[in-house]
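One protein chain is absent from this view; the other protein chains keep their places.
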Amino acid sequence: MDEVKIGVFICNCGDTISKSVDLLDIRARLEKLADVALVSIGHDLCSPQAQQAIRKDIIDNGINRVVIAACSPQLYGDALANLVEKAGLNRHLLSVANIREQCSWVHPDKDKATKKAMVQIRMAVDKVRLQDVVEQAEVEVYKDVLVIGGGIVGMEVAIELSNLNLRTTLIEKEANLGGRLKQFAALYPLQVTPEEMLTSRLKQVTGSENIDALTSAGLKDLSGEVGNFTAKIRKGNEEISRNFGAIILATGYETLFLDKVYGFELGDNIITQSQLEGMLKSPGEIKKIPQSVGFVFDICDEHSRISTPSTLRNALVIKERFGSEVYVLCRNLQVDGAGLEKLYQDVRNKGVIFFKFERFPKVLRENGKINIQVEDLSMAREQVMLSCDLLVVEEKVVPHQDFATLESMLNIGLGPRDFYQEDNVHLYPTSSTKSGIFFAGNCHQDLDLGRALTDASNAASEAYQLISSGKMRVEVERVVVDPDKCALCLTCLRFCPHDAIRIDYEKKTAHILDLACQGCGICAAVCPAKAIKFKDWSDDQILAELEVV
Amino acid sequence: MIIAERKPLEDIKQMIAQYKKILLVGCGTCVTVCWAGGEKEVGILASQLRLAFRRDGGELETLEATVERQCEKEMVEELKDKIQQVEAVLSLGCGAGVQTIADRFEETPVYPALNTKFVGMPEREGLWIENCGACGDCFLDRTGGICPIVRCAKGLLNGPCGGTNKGKCEVDPEKDCAWTLIYRRLEKQGRLDLMRKYYPPRNFQAVVRPGKIEAQRV
Partner (left out) sequence: MTTGVEFLPCIVAFCCVHSAYQAADAAGRMRIPYPENIIMVHIPCAGRVDTLHILRAFENGADGVVILACHEGACHHILGNIRAKERVERANALLREIGVDGRRVEMRTCAPNDGSRFARVCHELEEKIKELGPSPLRKHA
C-alpha cells in the first residue's frame, strides 16, 4: 500500500470557531501526528473558492486521506465527500470532525474547547488512517411498481405513479376495485360522494396506459431485492410472473366487534358501524325507519382516526335522510383532521346531541327498544335515560387478515399494534423495514380518508424517488464478509433488521446484499467470528478512535 | 454441534492467577457458532481479564488467536510462534480443543475457559437446546426423529410417564413432553404402531470409554 498521507483542513467558519478554539495551537500539535502531511486553516470551507483550494492542496501534496474539521457532517457531509472525489480520491477516504456544533458553539472556555477539538480531530485522523475504499456503482433497476390492494388508497397510488410516468400493476383480491369505499354512505367532511370519488378514480385507473389493474388476484410469491423484485401473481387459475423495482402495500384494514368490551351481543337493533353503512347503502334493507338512533364510540381504540369521522358522518347522514333523533355517546371526541371540526359543528347544528361519559353507559333491551342510561357529564351531571330504536357501536380497527401471509412473503415485520412496522415513524413513515417496500394508507397507521390519500401520494413519491431513473447508486461491498472466517452460524442473518443478508451455500459464506443493506452495522457487532467488516465503521477504526481516551 | 459456555470469571482468574502473559485461543467451528469461543469472545474475554488483573492491582498481557478447528493437530500448529511467547494458554475451545493444544504443546500449561455442555441445536438466536445425548446407539428410527433419551427428562424408552401434562413435562413445565411430541409425529406419519412396541432398558455399561471409531479407508 502507498504511504498514508493525511491532509487536515480546518475551517474557521467566519472566525467563529477561533473564538473558543485555539486553531494555531491545534495546527502545531496536529503536525506532530504520524502520517499527517498537511494541516491547513481556512475560512468558510463550504465556499467554492475554499473548496478549489483544498482540491489543489490535496492534489499538489499527494494527500490520500482527508480530515475536515468544520461544522456538522449532517450539513455538508455529502458536499465534502464530493469535493474529495473531485480531487481524485475515493469519497470514503474522508473523516469529518465536528468542531463547530459539537465544540466551539457549546464550550466557551477556550482551553477546554481547544482540548476537546484536538481530541475530535485526532479521532478523525485515527479513523481515516484505517479507512478502506468503498466504490460506488450504478445498477439497473426495474421502473415498474407493484401495488397490492385495489382500494381507494391503492388506486390513488397507482394514479400518482401513472402521472409520474411509472408503470404500475395493481392487484386486488376482490372482483372489483374500490375496497371499503364502496360501502360508505358519505365521505363527510369531504364534499364529494363515494360514488363520485370512485367513478373518477376508476376512470383514471382504467383510462391509464400505465396501470394494469388485476382483480381477483393475489400475490403468490416474491423473490429478489429492491430494484429487482420478481413477483408471482395468481389471477384465477393463471399465474403471472413480473419484475418490479418497488412494491407499495395498500392492504387497508378490517373491523371487528368486541363483545367483551361492550358486555352485550349484537342483535336486531344493536348493529356495528359497518352494518349501518351497509344499510344506508342499500335502503331496501331498512324495514322501518328508526325514530331515534344512538351511537357509541371511543371505546375500542382511544381516539381512532377511522371511527371518529365515520361516527360523525353517519350521524349526519341519518339526520339528513330520516330526520331521526340522534345521540352520540363517547368517552372523548377529538376532531383532529381537515374539516372535522366543521363537520362536528354541522352535526351539532343539525340537532345531534352529544354525551360525554366516564363510565360506560348501561344498555338495556326492552320491548324492541334500546334503553341507554348514561351520566351526562357536560350539562347537569345527572343520569339520563335515552330510548333508541337503533344503537350503533364502534368496532375495533384490526390489521387485515392477509397480513400474516404477506408478512412472511415480503419478509417485513409487524409493529407494536400489529400493523405493519414502519422504518421510522417520524423520519420515514411510509418506508418499510425492507428497502424498496413502502406502505400507503391504513395498513400501517389508522388514518382518516384525507390523510390516507396524502399518505398514498407520499408513498408514491418515495417509490418514484427510488427507482424512476431506472438506476440506483449503490455502495459496493461497504460491508463485507470474510469467507475464511465465516462459520455459517446464521447469527447475522437472524439479526439483520433489513433482511439484507443471504447465505451462499456454494461459497460457504454469508454475504451482504449491497442494495438492501442500510448500513447499521449490527451484523458486524454480533458476528461471533468477527468475519464481517463494516468499512466505514470497522472494529479497528472504532478501537483506534477510543485510543484518545 | 457441540455447545459450550464460558466458565465464571472467578474460576478462570484462579487458573491463570500466577501468569503475567497468556495466549487466548478461540475455535472457529462449533463454539463460534454457539457464541462461546469465536474471535469475538476471545477479544471480550482477553479484555475482561486484563481489566480484572488491573482491578486487583496487577497487569496481564494477552495474545489472541483463533484457529479454524482446535481439535485438529495440524490446525493448532499455527499457534507455535505465539505459544513460545507466553507462559500459558487459555483455550476457548471445547474439551477436545483444549486437549489437542495440550497434546501438541506439552511444555505449556493449557487451561479451559469454557465448559463443554452438550450436543445441540439453536432454537433461535442465542438459545441452544440439547437434542442428542451421543449415546452411541441411535434410537431415532423408532421415535419419529425425536430423541427421548435426552429430550425426555427421565429418558424413558416406552412412552410418557404419568407426569405428562397437556404436552408439557412435569419436571419442567416450560419444556415439551418428548413423548407427546413423538406421539404426534408418529400419528402424522401413520406409524403409531411403533408406540405399541416394547423396548427393554438399554445397557449403558456396555459403552466403552474412551470411544473410538476407525473408519474404513476411503
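Just so it is clear, A and B label the chains in written order, and each chain counts residues from 1 on its own.
One rule holds for everything that comes next: a contact is a pair of C-beta atoms (placed from the backbone, for glycine too) under 8 Å apart; a residue touches a chain by one contact, two chains touch by 3 or more.
Note that the structure is predicted; figures quoted are calculated from it, not measured.
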Item to check | Contacts of the hidden chain among displayed chains | outcome: A, B
Checklist entry - Which of these, A:Asn12, A:Ser162, A:Gln273 or A:Gln421, touches the one chain of the complex that we don't see? => result A:Gln421
Checklist outcome for this item: Across B:Ala52, B:Ala65, B:Cys135 or B:Leu157, the one contacting the chain not displayed is B:Ala52
Next on the checklist: Take the complete complex as the reference. Which residues in chain B touch the chain that isn't displayed?
Outcome noted: 8-10, 40, 43-44, 47-48, 50-52, 54-55, 57, 59
Item to check | chain A residues that touch the omitted chain in the full complex | outcome: 72, 74, 98, 100-103, 105-109, 112-113, 115-116, 119-120, 123, 413, 416, 421, 423-428, 433, 495, 497-498, 518-522, 524-526, 534, 536-537, 539, 542-543, 545-549
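To be clear about the criterion, only the chains that are shown with their structure count from here on.
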Item to check | Touching residues (chain side chain B, partner chain A) in the complex | outcome: 28-29, 32-33, 35, 38-41, 43, 66, 122, 124-125
Item to check | Sites on chain A touched by chain B in the complex | outcome: 485, 487-491, 494-495, 527-531
